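All protein chains but one are shown in place.
Up next is chain A:
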Amino acid sequence: MKKTLMMASFASLMATTAMAENIGVSMALFDDNFLTVLRNGMTEYAGTLDGVTLQVEDAGNDVAKQLDQINNFIASGVSAIVVNPVDTSATQAMSDAAAAAGIPLVYVNREPINVATLPDNQAFVASNEADSGTLETQEVCRILKEAGKTEANIYVIMGELSNQAAVMRTKDIHDVIATPDCSFMKIIDEQTSNWQRDQAQTLMTNWLSTGTAFDAVIANNDESAIGAIQAMKASGVDMASVVVGGVDATQDALAAMAAGDLDVTVFQDAAGQGKGSIDAALKLARGEAVDQKVYIPFQLVTPANMAEFQTKN
């Protein structure tokens, strides 16, 4: 009797999950501010949709674990999978596994290496990373020019060296400086802070101790920019004489901008990417056509327009 009851309840449980659209989500890591906004964007959006449930897993920045999670999603028969890849060069195996099972797959935020050869039921939703560092550096260049600089010394704070966004944004900085318009800028040193505020603080103080004159600090993310600002303020540097740029437009960064310390940041619509990826996954699951590359634009944030972004991140 007890057993049949259990079987029956189990069967009804199976039936409900089968009727709803279940999307498996594998995030590269949970303890990253930006990815958290993206993840919350997904769950909040899914909450507004009837019969759509999300199962969100943390890959803990581990490539192998992420592939296991995807295989587990496939085995449990989800309607679609959304992946925020740990390592963008390790996506081929994920695409193959999902394609073999006929389950739609959407990459979000980080561009997979096989983006050009994705099967029809797979897509990529992100912002074009080539824009972020470019927007940031062009604005720093503009401010320096406006201040009448004919040569400018730049410190660059990079994110995690193995991260595609960090590599790309750093390349953007170099590319902008290579243009004749901004060639008066000269990078005197570039080091990593691993995206961390604390490490950026330490790095900046070490730079300050060399006594080399500089005009701007261009960071791969806001947390690093804020760390540099804190170090400069602690050493009594006049923040009006230094241009500081970051990327992400986090709450902390907007507060630093309001205080007049941070000059430039770039807004990446994390929640928009999260929502876009769920939309694409649902459409693919229902057999509808989707653009294979969906770009959510980056936006430049300066003191002039910062008010618009106060509630976005």
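Just so we're on the same page, contacts are C-beta pairs under 8 Å (C-beta built on N, C-alpha and C of every residue); 3 or more make two chains touch, one makes a residue touch a chain; residues count from 1.
Definition applied: contacts and distances are computed from a predicted model.
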Hey, which one's the missing chain according to UniProt: "Phosphoribosylformylglycinamidine synthase subunit PurL", "Inositol transport system permease protein", "Glycine/betaine/proline ABC transporter membrane protein" or "Nitrogenase iron-molybdenum cofactor biosynthesis protein NifE"? "Inositol transport system permease protein"
Given that one chain is not shown, which residue among A:128, A:191 or A:302 touches it? A:191
Which of A:132, A:163, A:230 or A:299 sits in contact with the chain that's absent? A:230
Contact set of chain A toward the excluded chain (per top definition): 29-33, 35-36, 39-40, 58, 158, 161, 189-192, 196-198, 201-203, 205-211, 223, 227, 230, 234-235, 250-252, 255, 310
